[in-house]
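Report on the following structure.
Heads up, one of the protein chains got dropped from this complex, but the rest are sitting where they should.
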Amino acid sequence: MGSYRWNWPILLADPYYGWIVSGFGNTCLIAVLAWSIAFPLGSAIGIARTTELRPLRLVGTIYVEVFRNIPLLAQMFLWYFVVPELLPQDWGHWVKRDMPYPQFLTSVLCLGLYTASRVAEQVRSGLEAIPRGQHHAGLAMGLTPAQVYRYVRLPVAYRIIIPSLTSDFLGVFKNSSLALTIGVLELTSQARQIEEYTFAAFEAFATATLLYCAVTGIVILAMRQVERRTRIPGTIAIGAQ
Amino acid sequence: MGWSIAARLGGTLLLAATALAAPPSGALAQDGPVMKRIAETKTLNIGHRDASPPLSYVGQDGKAQGYSIDICLKIAEAAKEELKLDKLEVKFIPLTPQTRIPLLTAGTVDIICESSTHTLGRSRQVSFLNTTFLTGSKLLVRKNSGIKRIEDLTGKVLVAALGGTNERAAQVEIDKKGIKIKGGEIVKVKDNAQAMLNMEQGRADAFTSDDVVLFGLASLAKNPAEWEVVGPYFSYDPYGMIIPRNNDDWRLLGNKTITMLVRSGELHAIYKKWFEPGPSNINYPMSERLRENLELIALPD
Partner (left out) sequence: MGGGFDFAVLIRNAPFLWGGMVLTLQLTALAVTGGLALGLVLAVLRLSRIPFAPALVAGYVNFLRSMPLILAIFWFYTLIPKLTGQSVSSFYSVLIAFILFEAAYYSEIIRAGISSVRRGQIAAALALGLSNAQAMRYVVLPQAIRNMIPVLLTQSIVMLQDTSLVYVVGLRDFLTTADIVAGRDSRPVELYMFVALTFLVVCFSASRLVNRLRRRYAL
């Protein structure tokens, strides 16, 4: 490291500062949009996998197995390069030539669908962690199966899986860096671009790291409050009290 | 345990930052550590790229090879002779854009042999040996596209690899000439292979890169006859090997080796081996400009 010349001010210099800001904005936007696909879809699939209906369970299982077993990097690529080729020609042409923000929208969709498979697994394991007796008790009280989910099982399940859901949300945020592979200028790609221009590798990557850490740190702290407030009485205490 | 590592990490970062932020004291008098390190370890560490054919890439046998690598092997021979070593082991270390500067400044690699353009911005951080290859930005288009120069890109999609000098040069040209490309900005993708795929699929109409890269990609395309490289150059890109700054002896040895290679005609032979037509059939004859440049850097004794 002896010959490394530090040059922090370069990050505030003209084009580079703007790149970091816009990269950071894109990263946050991708993460939030992808999560707004992943959370409802993942919840629905997770619930489907715990129902009594075989076809629903099958669909849920296939979805989860396909989406979580292919590396995100490869999925990104498949959505961007392979899927348009498989569409009817007019649609494919529209996706390739006329769809606005093609790289951005593709990466949001891809990340959302991928993360949904993980959310589904969390929701399912949360639901399965609840003793069956609660389900039966709900039915015995005259609730419909839908009501049992809505008022008995889901509220408990979500509270159990808050820590792992937090992980998944942070996962979306950090995985958004893979959007650079199809040409979205998010935080990591802007850091790379600054490195290519200036060779100031440490400064560029340290800034990206700090920004990621800052956001995830805030999310973790916020979720810990949520976790504490929603703790289920009677279960083993969480963390230091 | 976690904290102690975190604390040490943080401490080291701070230490490193303060130590390195300080001005180099007495740097004038002494030469850098590379030559000494080579002499002591009897090892030369060459950094290379995975996929920049035919300059620096990994062949089907998994070994590093290419035009830049061959030149660096000659520099290794010269180092062995200069330092009077009985043997010199050459190690190849694959580099990525993320690791090359940290590894060069940490001393893990002694010389980077790839396909990097010598720029002023980069020279702040590293030293370049004399230019051994000369190229520049052009456009790759479909033969039937009607695009002949950058002015024809109005309403068309232009793609480039992220962070290259080409994308910058193209942007300058577009701004200067007021060309309205589709989407308002250049699509920047991960690497050249991805850019080429955008072209193959018809997502992009033109792809800008160094013309040697474009010729190489076109020669490997599914149907090479479909493609052509067009336009006058809108940037010049001189390539050179990269070494750490403040290593004058090492730099001199590198430049001297290149000079000797030019004088003896060996450099032209290496060029012929990789480019005329070369293993990938790139068929990129030496330009007059490069020929003249090589004559210019072959300094007298």
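Order as written gives the chain letters A and B; numbering starts at 1 within each chain.
Just so we're on the same page, a residue touches a chain if its C-beta (ideal position, glycine included) is under 8 Å from a C-beta of that chain, and two chains touch if they have at least 3 such contacts.
Just so we're clear, the structure is a prediction, and the values are computed from it rather than from any experiment.
Screening B:98, B:145, B:171 or B:287 for touch with the missing chain picks out B:98. Contact with the chain not shown here comes from a single listed residue; of A:21, A:58, A:82 or A:99, that residue is A:82. Interface with the hidden chain, as seen from chain B, comprises residues 1-3, 5-6, 8-9, 12-13, 16, 50-51, 53, 57-58, 60, 62, 93-96, 98-99, 102-103, 106, 108, 191-194, 196-197, 200-201, 217, 220-223.
Counting over the whole complex, chain A has residues 1, 65-66, 68-75, 77-78, 81-82, 85, 118, 121-122, 124-125, 128-129, 160-164, 167, 170-171, 174-175, 177, 188, 202, 205, 208-209, 212-213, 216-217, 220, 234-240 touching the chain that is not drawn.
One rule holds for everything that comes next: only the chains that are shown with their structure count from here on.
Against chain A, in their complex, chain B makes its touches with residues 16-17, 20-21, 32-33, 97-98, 100-102, 104-107, 121-122, 124-126, 157, 159, 162-164, 168, 187-190, 194, 197-198, 201-203, 244-247. Here chain A touches chain B in the complex through residues 1-7, 81, 84-85, 96-97, 102-103, 180-183, 185, 189, 192-193, 195-202, 205, going by the rule given at the top.
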